[in-house]
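What follows is a single structure, and I will ask about it in a moment.
Left out: one protein chain. Kept in place: all the others.
Chain naming follows the written order as A, B and C, and within any one chain the residues start at number 1.
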Amino acid sequence: MTDWRKGQGARDARIRAGAKFAKGKIVEARDATALLESVILPGDRVCLEGDNQKQADLLAGALAAVDVGKVHDLHMVQSGVVLPEHLDIFETGVAKRLDYAFSGPQSTRIAKMLFGGKIELGAVHTYLELFARYFIDLTPNVALIVAISADRDGNLYTGPNTEDTPTVVEATTFKDGVVIAQVNEIVDKVPRVDIPGDRVNFVVKSDKPFYVEPLFTRDPGAVTEAQILTAMLAIKGIYEPYGVRRLNHGIGFNTAAIELLLPTYGERLGLKGKVATHFALNPHPTLIPAIESGWVQQIHSFGGEVGMEDYIRARPDIYFTGPDGSLRSNRAFCQTAGLYACDMFIGSTLQIDLLGNSSTVTTSRIAGFGGAPNMGSDARGRRHPSDPWLQAGKEADPDSPAALRRGRKLVVQIVESFGDKNVPTFVEKLDALELAEKLGLKLAPVMVYADDVTHIVSEAGIANLLLCRTKDEREQAIRGVAGYTDVGRGRDKKMVQHLRERGVVRWPEDLGIDPLEADRSLLAARSIEDLVQWSGGLYAAPSRFRNW
Amino acid sequence: MTLADILASLFPAGHDVVQEGGLLFGSGPLKDGGRITVIGVADRTPLGVDEALRLAGHVLAILEQGGDGPILVLVDSDSQRMSKRDELLGLNEFLAHLAKCLIYAGLQGRHTIGLLYGHSAAGAFIATVMATRSLVALPGATPAVMDLPSMSRVTKLSIEALQEKAKSTPVFAPGLDNLAQTGAVLAIWDDKSSLADQLQALLGQAEDGGDRRDRLGKARKGRPKAADIAERVHDLALQPE
Amino acid sequence: MTSTPFVRHNAPSWYEASARERVRGLLDAGSFKEFIGPEQRETSPHLGIFDLPRQFDDGIVVGRGKLSGKPVFVAAQEGRFMGGAFGEVHGAKLTGLLRAARDAKSIPVLILFDTGGVRLQEANAGELAIGEIMRALLEARRAGAKVIGLIGGRAGCYGGGGLLAGCCSALAVSEHGRIAVSGPEVIETNRGVEEFDSKDRSLVWRTMGGKNRRLIGGADAFVDDTIEAFRAAALFLIERAPAFGLDVLKAEQARLAERLNRFGACADGLDIWKQEGIVDAASVPGMSAEDFTALANRIREPRYDAR
Partner (left out) sequence: METFSYRHKAERRSTGSKAQAIIGVVASGNLEVLVERVLPDTECQVEVSTPITGFGSVWEAVITDFVERRSPGGLKLSINDGGARADTVALRLAQAVRLIEEEGR
């Protein structure tokens, strides 16, 4: 007779093994490693919660300390490879295979270990893609998650940084996996139940609060004139003509500059209420002036941002807050929102080739994708119309009958022609290709594919790729905004002139923008201190960003 | 030469200089019959807020007594004391205060003499011997603006690279000869002959003709531009509008 | 509940401005005349050894202008060029200006400090320049010129610059201004991160920042980060600043002795402020310039006769 309950049986055995170390569901921090050694089996698929921002750091340390004789050859399935321990376990043999999405701080080491064969790589995903695979072929046997507080029944409060937790737990619990949570404190009653207790098997109390990176804080003091100019071009050349109201901003100084120009330059253009009203966006501190000036109506967030808690609590009309008043973020939902309900993604990148493919990979760094490829792609399943979407679709395909024509999401890459250390952003060939060859990957790690990109903005101008009709036009349009890079200087001057006349390429003067106007006095906030003042003292900037 | 040797050679007839907490206080007789006040820093003591205030207080007490007797500042110090406490309390003001007292004494007609007989660096150097009218040194003195590891951290050059450049560049390299070349050190005394005689000779030199260190640096080819630049700015500033 | 949104006043920021912009905004419009301007190309003869680029004015602007109709001498350091550090030419320009002030006797001097200290690539020349400037500064003061230091730039006022600031007749400082001898990194390098964590910005400011300096009496005026506010402070301090003489030095001795006596055992800026009678000392660093000035004036009246 077929046993239809093998999974449940295995789960129950794991829980029994772990229960030796628990009082009810509660496990002391010093027993965390022993708990993991008894619950995790060799070869297991394990999700060690490493999100974009928050980290299950205690459990990461506990896993790094297991006896490799007992726990080995794990298959790690987690969105963020962020902490050193996330890679240490591959050095020691505790883990063997990796499927992930983002590796910002570990990008150099992960590249080295991939070259050295220390890690068997499944694939680098976007967040939503990895989440999807949790439910199909990468379902965790054990999830090691992180929350702010738990009650004795295991109900969890994840606070402003809910991020990936509900998705990870959903996939693990309901497919016979074991969920272990680290929490900052055990309380009688959690402020809000983000994860119901019956989905949590063990709770480990950590001695110190979990690590969260203020990843989305950009100091206005470091915004350059070139970034301001580029932001002016984007606002006047894209936000205004398309009337973009629903959008996502990528991470970085270029989009921070846009946020800081909305209440000044945007106001001057009369765009308030007409653009940038609804966001899928982390709580960027640089958006505070625009929010306070009445530009923004609603923001849904992937995660939280350190220091923004009180401000968000005081602006429930803008943010999604739970009944308890604190931010409820959710990466899976927000990624879906960005894909289907936003008309524009605008974000920066490290390299763009002559077709418009972009990548953040260099030969020595593999940063992963995070959410950008999902945000920065056209949703082929989208069916609801909006003006920007329809207009972009029309520009791409002017001849099809309107009622049968797909719209297009605006996917805008905003860059400076030269990046750090005078390294050109525009290149003939992406480093990602070289990397794929070296690692024998079937796919080069391209962040946004050329056929998804609709516009490229640099300080030199805007290229509207929707209007390009041939490969040649596309290349010259990109060269036309590539400034003084080799790619830019290699442009066909006549053809670029022609593209400017058609509005395919628009330089600052074509938009009536004088680069000399690009001055820091245009910024609504010039310092973190200004942001605090804008927030009425509610924004508590992380210490590394402030003098106090 | 030890401090005791130096004091003995300066004051063969005896002196009442005492050492307290790394600082020197007292006086000694001059060959011509007068007395010279002595203050100083010994044993490579770092100059912090407490030390600077004590020394300054002593100079002020001397000034209050009146007269125009000379003051000798003997120094073998560390740099300023590098600590949280000293900076918290405003070390810059304490060092400046000491320097002000010494410079004021000089401006009031007292011949202030700095005798660098060991190490000194950075803020301690500026606040003591550098603030005297005549800075002299004994052979073997080791003044430095900043030690090489700190310099390395600030300039982001390796210590080796700095050492290599130091061989060819008097303008930044630590050391007595380099500093003398810039004009900071009036003379390097001969430690084989009587310091008392050399002191008396220095005191017998002409009146203070103002700060001549930039001219000296030019003559010694250690500072090619300073004297001329200062003079040009001075003259331009005094031109009628 | 609704509140009026903050709108950043667009008055030009002192911190953000270049040395030239500060001078232009500080003085009466069109009154500034530079001595040995950049067109003279009197650059450092030493930076080439280090393959470092030179600046035409060697990082300092000196000249003459009018402040509210009255003549002043002015020197402004550019904190972004070599950290505003004193090199041979840089220092000699300030020396020359102060010697002129000594001879002119009654024209005030404004020194817009923005410096990390001595330029290490020409350390001996820079160190000696500090000595020469100091002497010229005090000669000018003794001759009757007021020398006012204005501090609120990117590089702060460190090393020999800190000592020169201590020699001025009066100082105005903003939130951004830091005054010290040893910089945070130097303390950390020499004494370890336990003594001083140079990356802890909050600690740096509690120790060396404008607010602590104003509260312990190390600066006479605390101002908002605008050129306008520094101009007003300069005008005010020129009137208040003391002459230079034995009485002032004795008063300073007493002032510093009192400070050591009262705060010598304090481990942190917060302890000093509590000792000063500020109940909520932790709120001081986040205070606006206006609130802080009111608090500081209540706690410690500046005394203008003791430096």
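Of note:
Basically, a residue touches a chain if its C-beta (ideal position, glycine included) is under 8 Å from a C-beta of that chain, and two chains touch if they have at least 3 such contacts.
Remember, predicted model here, so these are calculated numbers, not experimental data.
Among the chains on display, the ones the left-out chain touches in the entire complex are A, C. From the options C:31, C:55 or C:288, the residue with contact to the chain not on display is C:55. Checked against the hidden chain, the listed residues C:66, C:80 or C:191 yield one contact partner: C:80. On the side of subunit A, touch with the chain left out of the figure occurs at residues 224-226, 229, 416-418, 422, 459-460, 483-485, 489, 515-516, 518.
One chain is missing from the display, and on subunit C it is touched by residues 18, 20, 24, 29-30, 37-39, 48, 51-57, 78, 80-81.
Going forward, only the chains that are shown with their structure count from here on.
Centre-to-centre spacing of subunit B and subunit C amounts to 24 Å, using the average Cα coordinate of each chain. Taking the mean of the C-alpha atoms as each chain's centre, subunit A and subunit B sit 60 Å apart. Those residues of subunit C that touch subunit B in the complex are listed here as 33, 35-36, 42, 45-46, 49-50, 62, 64, 73, 88-89, 91-93, 95-97, 99-101, 103-104, 116, 118, 120-132, 134-136, 138-139, 142, 159-160, 162-167, 179-182, 185-187, 189-191, 195-196, 207-208, 212-213, 216-218, 244-246, 249-250, 252-253, 256-257, 259-260, 263-264, 266-269, 272, 307. If you check the complex, the residues on subunit B that touch subunit C are 49-50, 53, 56-57, 60, 63-64, 80, 82-97, 99-101, 103-104, 107, 122-123, 125-127, 130-131, 145-146, 149-151, 153-155, 157, 165, 168-174, 178-179, 181-184, 211, 213-214, 217, 222-238, 241.
Remark: subunit A residues 289, 292-294, 520-521, 524-526, 529-530, 532-534, 536-537, 543-548 touch subunit C in the complex.
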